[in-house]
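With one protein chain held back, the other chains of the complex are shown just where they sit.
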Amino acid sequence: MTKEEIKQKLTELNEKLAQVWDEILSASELVQAINEKRIDQRLFALYMLETYHYTRHNARNQALVGVRSFQAAPSYVKFCFDHAAEETGHELMALHDVKSMGLNIEEKDLPPALPATEVLIGYLYWISMQGNPLQRLGYSFWAENCYQYINPIINSLQEQLGLKSSQLTFFIAHSTIDEKHAEEVNNMIITHCKTEDDLKAVEKVMETSLRLTGQLLNAVYDVYSSLEKGSSGTYQFLNVLKKIK
Amino acid sequence: MTKEEIKQKLTELNEKLAQVWDEILSASELVQAINEKRIDQRLFALYMLETYHYTRHNARNQALVGVRSFQAAPSYVKFCFDHAAEETGHELMALHDVKSMGLNIEEKDLPPALPATEVLIGYLYWISMQGNPLQRLGYSFWAENCYQYINPIINSLQEQLGLKSSQLTFFIAHSTIDEKHAEEVNNMIITHCKTEDDLKAVEKVMETSLRLTGQLLNAVYDVYSSLEKGSSGTYQFLNVLKKIK
Amino acid sequence: MTKEEIKQKLTELNEKLAQVWDEILSASELVQAINEKRIDQRLFALYMLETYHYTRHNARNQALVGVRSFQAAPSYVKFCFDHAAEETGHELMALHDVKSMGLNIEEKDLPPALPATEVLIGYLYWISMQGNPLQRLGYSFWAENCYQYINPIINSLQEQLGLKSSQLTFFIAHSTIDEKHAEEVNNMIITHCKTEDDLKAVEKVMETSLRLTGQLLNAVYDVYSSLEKGSSGTYQFLNVLKKIK
Partner (left out) sequence: MTKEEIKQKLTELNEKLAQVWDEILSASELVQAINEKRIDQRLFALYMLETYHYTRHNARNQALVGVRSFQAAPSYVKFCFDHAAEETGHELMALHDVKSMGLNIEEKDLPPALPATEVLIGYLYWISMQGNPLQRLGYSFWAENCYQYINPIINSLQEQLGLKSSQLTFFIAHSTIDEKHAEEVNNMIITHCKTEDDLKAVEKVMETSLRLTGQLLNAVYDVYSSLEKGSSGTYQFLNVLKKIK
């Protein structure tokens, strides 16, 4: 494929992306609850806990692509390691944001990831450890470029929950870094994808990982709902945030 | 252990290192041949070919440490990925230096690594994929800081073989980068090694990987010797460099 | 925990299992279509194609548990390898059953796994490569013991589609082997699970992997529906089976 054809494909990829986001957000009970202002800080805490979990693994599975791709172009391998280095430790921002709301919890005492989060994490390792080495770019393609879709939701959350910017370090730091990353990811696709199969692999991972993230949002909402209904269990410790809107 | 005790251990590590280098270099037929000026460009080409092979894997096994160390401190994981990114593609310098002598060979046509090189590569993956996550620092500890030991040999090689600096890009680039790396490696040891076991693991990998590198030098010399004796086989293509001293 | 407590837990695990199966089957459009006899051989072929894909990986991820669990009891490691050996190549039964319906397709030409199948495969590698080494028993626990839940569906399929037993080798071979396996899996749980955490890990993987299999069934039904609606694309080649009920 020519560079022009690949750029054309990127446009189509963006259209596909808009459509999948639309499907996910319009069907999301979590988004509906935010829109209808039926939430409190527990929802944000729950989301940040899962963010902590998958973020811990993102740098690792990103680096894994470079580790196992013995035949990949050095500039792509270098991107994998550089990108991994830049994302390392970002789970601590998510943890900071959770704690900033007044939760007194240590890293080692966090509840384990929800099943939906484990499934996303497992999928990202799987597509990183085998298959087309370029396919993980499909995850970065949407993840580094999600702010146009989620900013309205984040802003609404922030306002409703009375959160200061210093309590949203994960999102604010990423929306800054990710602009640069999004451009790098585009460049990697344009430089290294050579065939239809490369682009199909990127698209498949883009859609699948975004839909799994949608299921993670659903799972977060389910836990929130059950907390609202007074359920006890693992997440009960979040009830100190109950009245904080 | 206190930081002071660890710094003391670093001094002991350096003493041990000097002693192992001394053993290796004084028993090395390759070094002896260089000292006695019984070499030609084939020897350097052979060494650079093996350097190409292990260097291709060094960034990868370095990154692997970060990938699999789920409990390691983020600053150490970040070091692993950063360091991997910086070393990525350096095998191309070794290839450049080989080709600069007039060998017309493509990457895909290079002979496979010698067994001694495979053994070194395999060992580095092994200590990177399991065991104490800090232990690979033992390899970096000597590798990033080897110039005091090998510079006299490189200089003698360069002079005897009439090589320009532009034909020694692998060594020259590394001796510059590695100064910074050596300091970072020291800092990582001082910051992250907490126990006697950590330091023992570092020392074990330092000594073992250096001795395996010594065996790689022996293997390179053996191939050179057999070429000198007129043997045919895989490395015959190097004979175009025969008369070039 | 005592053996008695663990046996009690197994009973609870079986109750939980019955409940998850009930949720999945009662919400499944695929099951509904079978019950209402609105299916043809394309549905079975689609399901067998996905079965081919995940089965190719089941032996491998089972063995991976033994490979990476350096501290596990030898008898558990041996179980992992024995069990893997017994499952190896069973994807060829699924392929045979697809081909027996009259599809002339070679292994290398099969369509890739659906995203839902990739997600299941990725999850099984993930829980096999890290975490509690016993947790993969949660997958085997339901998979080797699923016939009481799925036999009515298989029987109905077989009758509606006019399939001979020789066209159901995957199910028939497995329902025989799996009786023995199910007992072995129970024994492994009773012998090796020692703590609440072990059993929680087993339960989490049991539920998560079964729900992912439910999503695989949904995905199969979605493709079938779109074929019924005349969609073209990857699975069009199955339309030769269209009229065969």
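Labels A, B and C are assigned to the chains in the order they are written; within every chain, residues are numbered from 1.
One rule holds for everything that comes next: a residue touches a chain if its C-beta (ideal position, glycine included) is under 8 Å from a C-beta of that chain, and two chains touch if they have at least 3 such contacts.
Model, not experiment: these values are computed from the prediction.
K.L.:
Name every shown chain in contact with the chain that has been left out of the document.
P.N.:
The chain that is not shown is in contact with B, C.
K.L.:
Would you indicate which residue among C:67, C:177 or C:240 is in contact with the undisplayed chain?
P.N.:
C:67
K.L.:
With the missing chain put back, one of B:188, B:212 or B:241 would touch it. Which one?
P.N.:
Within the whole complex, the residue contacting the unshown chain is B:212.
K.L.:
Could you tell which one of C:88, C:130, C:156 or C:169 touches the chain left off the display?
P.N.:
Candidates C:88, C:130, C:156 or C:169; residue touching the omitted chain: C:88.
K.L.:
Considering the complete complex, identify which of C:8, C:32 or C:75 is in touch with the unshown chain.
P.N.:
C:75
K.L.:
In the full complex, which of B:102, B:115 or B:233 touches the chain missing from this view?
P.N.:
Going through B:102, B:115 or B:233 one by one, B:115 is the residue touching the chain not shown.
K.L.:
If you put the missing chain back, which residues of chain B would it touch?
P.N.:
On the chain B side, contact with the omitted chain comes from 115, 118-119, 121-127, 129, 204, 207-208, 211-212.
K.L.:
Can you list, in ascending order, the chain C residues touching the missing chain?
P.N.:
56, 59-61, 63-64, 66-68, 70, 74-75, 77-78, 80-82, 84-85, 88-89, 92
One rule holds for everything that comes next: only the chains that are shown with their structure count from here on.
K.L.:
In terms of C-beta pairs in contact, which two chains are most connected?
P.N.:
Looking at every pair of chains, the most contacts join A-B.
K.L.:
Can you work out the whole-Å distance between the CA centroids of chain B and chain C?
P.N.:
The answer is 48 Å.
K.L.:
Once you find the CA centre of chain A and the CA centre of chain C, what distance in Å lies between them?
P.N.:
29
K.L.:
Report, in whole Å, the distance between the mean C-alpha point of chain A and the mean C-alpha point of chain B.
P.N.:
Computed value for the inter-centroid distance: 39 Å.
K.L.:
Which residue numbers or ranges of chain B touch two or more of the other chains?
P.N.:
In chain B, 70 touch at least two other chains.
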